[in-house]
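Of the protein chains in this complex, one is absent; all others appear in place.
Naming follows writing order (A, B and C), and every chain is counted from residue 1.
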Amino acid sequence: MGGNSFGEIFRITTFGESHGAGVGVVVDGCPAGLKLCEADVQAELDRRRPGQSRLTTPRSEADSVSILSGVFEGKTTGTPIAMIVHNKDQDSSAYESIKDLARPNHADYTFFMKYGLRDWRGGGRSSGRETVSRVAAGAVAKKLLSQSGVSVIGHTVAVAGIKTGEVSHAGIIGNAEDNPVRCADPDVAAKMEEAILAAKREGDSVGGVVEVIALNVPVGLGEPVFDKLDADLAKAIMSIGAVKGVEIGAGFAVTDRLGSENNDEFIIRDGKVETTSNNSGGILGGISNGMPIVLRAAVKPTSSIAKEQRTIDLSTVEEATIKVGGRHDPCIVPRVLPVCEAMVALVLADHLLRNRASKVW
Amino acid sequence: MGGNSFGEIFRITTFGESHGAGVGVVVDGCPAGLKLCEADVQAELDRRRPGQSRLTTPRSEADSVSILSGVFEGKTTGTPIAMIVHNKDQDSSAYESIKDLARPNHADYTFFMKYGLRDWRGGGRSSGRETVSRVAAGAVAKKLLSQSGVSVIGHTVAVAGIKTGEVSHAGIIGNAEDNPVRCADPDVAAKMEEAILAAKREGDSVGGVVEVIALNVPVGLGEPVFDKLDADLAKAIMSIGAVKGVEIGAGFAVTDRLGSENNDEFIIRDGKVETTSNNSGGILGGISNGMPIVLRAAVKPTSSIAKEQRTIDLSTVEEATIKVGGRHDPCIVPRVLPVCEAMVALVLADHLLRNRASKVW
Amino acid sequence: MGGNSFGEIFRITTFGESHGAGVGVVVDGCPAGLKLCEADVQAELDRRRPGQSRLTTPRSEADSVSILSGVFEGKTTGTPIAMIVHNKDQDSSAYESIKDLARPNHADYTFFMKYGLRDWRGGGRSSGRETVSRVAAGAVAKKLLSQSGVSVIGHTVAVAGIKTGEVSHAGIIGNAEDNPVRCADPDVAAKMEEAILAAKREGDSVGGVVEVIALNVPVGLGEPVFDKLDADLAKAIMSIGAVKGVEIGAGFAVTDRLGSENNDEFIIRDGKVETTSNNSGGILGGISNGMPIVLRAAVKPTSSIAKEQRTIDLSTVEEATIKVGGRHDPCIVPRVLPVCEAMVALVLADHLLRNRASKVW
Partner (left out) sequence: MGGNSFGEIFRITTFGESHGAGVGVVVDGCPAGLKLCEADVQAELDRRRPGQSRLTTPRSEADSVSILSGVFEGKTTGTPIAMIVHNKDQDSSAYESIKDLARPNHADYTFFMKYGLRDWRGGGRSSGRETVSRVAAGAVAKKLLSQSGVSVIGHTVAVAGIKTGEVSHAGIIGNAEDNPVRCADPDVAAKMEEAILAAKREGDSVGGVVEVIALNVPVGLGEPVFDKLDADLAKAIMSIGAVKGVEIGAGFAVTDRLGSENNDEFIIRDGKVETTSNNSGGILGGISNGMPIVLRAAVKPTSSIAKEQRTIDLSTVEEATIKVGGRHDPCIVPRVLPVCEAMVALVLADHLLRNRASKVW
């Protein structure tokens, strides 16, 4: 109810602030007997952490995770898995001078109004640093999914209006992690990188689009009517701070099409039921149909920019101006990608377990 | 967990099939003392019901609602409000001949695989008829919101690629209900209607986009981190069968912009904090900021079409072909709009109550 | 959150008032493929309904149930099972004259204070008639449990201070339903009946104790730490209006014992792990251990009595006196028993499904 938990059976609860003691997560409902170690989690955190490349914030955090409970002799025990990442480089001095100013497009104003006070150090709980917890939990979900052969992959498909063409799954797996924008097409990646650095030089920022794909998802995941798989995915993705839109399969493109163009026809290929196209994005009536699950998220340009903007002073409720200093990513897209993957993995792991109750035995 | 409930405090549970005894809903958590009568609910159901115009299915259902509990002497009592709409014109004969064929883009295949059996009459639970329950519950939510001055309005902004320009709130309120497509611009509405009828003549269908706006929403609704207001809205909208995408505020358009273009600057107007633009769609950090909440949903072309399509036979697991008979809307967009409004109202009513716990007294 | 739902996976939501249109329940999360018909449910409702014997209220209700959804061709479909029992003999005239008087030990005062208004007809939602919904849902749970070989039985072990001795499971199954008090010992039953009728003649009422036993429960049901099987059972039973205490296994008797007397030692009998005694009542650490689950509930004497009592007038907030007319059971114990069984069945069915997620596959 406080909004810091996600999932029904595979359920996570996160905590922590940008410049407090640390950020962490409790994973409840992970089945017993899953092999799990800190390295599994660290690998995903390293993809999200700051300071990976010149495209990201220079805040230097190793983001080293500790598993506090729920794992015994290398396996999950069925009890809660608590994980914590202590904050190390939490320099809040840049925030001191603007602590009464509501940064545009940030949550400063709304947190202050909702709660009557706020932790102004780096945005406190509203910081993107909160997503450390999601990625850590997502790593456990990915491990669980891999037991069932399910994998979750992702890539950047647009930055600052620069878009990739069609890319194969193999292309994504092979290339996306090879460049700092996580674009599967190296040529397009170079152009995206250029656009990001250009914005950075201007003290400005750019947005983009990421695509996440889940492969080998069994048929049957998703619970009609409200907990449809696509509904839960939409919530999962939209709950990430920077995301302003989400679409499944062909998404907004379907709105211009005829039904006869958009319908995916069923066929049998190698003894398996498939569809000729995948405009549905692997989900029919809210339930996975065995085709790859495909979704895209619209990521806004980073709200923290060095340019002067109009704002208000929360203490005096008067107009003011602000230039947001601190250490920021000129484009958050490449670091949002592992967060999106984590959220998709969390939804799928949860529905994998929920689906165990669908039929009598 | 079964997926047929929605909301945390203001929580609904729906039931019923397309061709069973009826469809209904139990609203739990509605505060006591709210004036409510069947006419309040009927007014919204009439906007959703079939047979309103030549654009909709000829299935003839009065969709007359009965309130079974939770209201005493014209007011809610704080106990569950159960409502039922009995099915009247449930002719399932058109489905008999295709009961083993999986209709493309429908849930026939996935329901059958998930549950091992399915109610094939009109799609059973996976039918759009399920949304009657949402609209009935949404009417109660709208009544509760109106107590706080909040109103939820909507209009069709695209059909078959034909789009409206900018429309004022007054224009939406004044014009959208005056034509069968629910488009606030009468000239565009005429073109949309033409496109729908053209598709119908071909035994085909078209999709579109609806926009829903909530006015006078107080600052502070939404619970970080996962139950952000936009996250819950995204789930609410994406849980509607025909929706394939959802965006908040400027949505996917933000991905091409610079941060300096996209940020909404704070100002004080008539003593009230506002933003100069509303790219955020009234939500910052998952919490309402007092500006209008704006979202759009991508609605796919109706899946049931008269044209022949390839499919499989569920009983033999062999390839087959199908022409979907029965009575269908060539464009579901105008009837999805009241459903979207209902879902938005449900989310806002729930968060209005949730927000009562945000501060100590 | 409104408090009218129970269970996590196998989850019920109830509605309805004593003298409204009817009472009902929506069962969400029942697996697909379970054989179910109205007769299954009716059989349990008949055990609870008024007018069974001279020990119960003369209110005459057939309590005939209709299944509105979720069952197709004799089997559950995995979609919500809605059931309704329409009220027939709802004569509220006896309540008209006392509508402003708070009946002692009833919920009149607290409902009025909590909600600011109340449905005074027969207590509205706070009436014992609400338990119709529990018994109907419990019948579905019992059907599901029987698939796994689990059965739930019960008997009256005390009325007005008159107690049964030890009774075998066979004795309970064979005899408890043969007399109106549901006591497995016919001689004791006769004395109990006498005590009830004696109280009735005085315009007074008596209480008692029921015991419920679940047989063949598999090892492993229950979720530490908070959703222990005994914790959920305690809530389930204490949520019944007339219950003031609940105990598991040896219950309050353990408090006088030494650990060496109270511990149940493990042995192997016929290749199966058992315990020599069952003071734990079939639950260790909140998880079923394969022994019979045993619990007892303390049922208070019926609050509605014909004798004059002091009370207050809710409209004037002044002291007053009241004699509660209407049609009441002088002892509610025999009719509470099927309700307790239903609640135990609901908890077990839910945990049977929850336990499917305990291990990786």
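One rule holds for everything that comes next: contacts are C-beta pairs under 8 Å (C-beta built on N, C-alpha and C of every residue); 3 or more make two chains touch, one makes a residue touch a chain.
Everything numeric in this text was worked out from a predicted model, so none of it was measured.
Q: Considering the entire complex, write down the shown chains that touch the omitted one.
A: Output: missing chain touches A, B, C.
Q: Would you mind spotting which of C:L45, C:V71 or C:A160 touches the chain that isn't drawn?
A: The single option touching the absent chain is C:A160.
Q: Even though one chain is hidden, which residues of subunit B still touch it in the full complex?
A: So the residues of subunit B touching the unseen chain are 1, 9, 29, 31-34, 78-79, 144, 147-148, 224, 353-354, 356-361.
Q: Touching the missing chain, which residues of subunit A?
A: Spelled out for subunit A, the touching residues are 1-5, 8-9, 11, 13-17, 20-24, 26, 28-30, 32-33, 66, 68-70, 72-73, 75, 77-82, 84, 111, 114-119, 124-125.
Q: So which bits of subunit C touch the chain we can't see?
A: 1-6, 8-9, 14, 102, 104-107, 109-111, 113-116, 125-126, 130, 158, 160-161, 199, 202, 204-209, 219-220, 222-228, 230-239, 241, 244-252, 254-268, 273, 275-276, 279-281, 284-289, 298-305, 307, 309-312, 317-319, 354-355, 357-359
Operating definition for what follows: only the chains that are shown with their structure count from here on.
Q: Taking each chain's centre as its mean C-alpha position, how far apart are subunit A and subunit C in Å?
A: That pair's centroid distance is 46 Å.
Q: I'd like the Å distance between the centres of subunit A and subunit B, where a centre is the mean of that chain's Cα atoms.
A: 26
Q: Taking each residue of subunit C in turn, which ones touch at least two of the other chains?
A: 1, 9, 29, 32-33, 78-79
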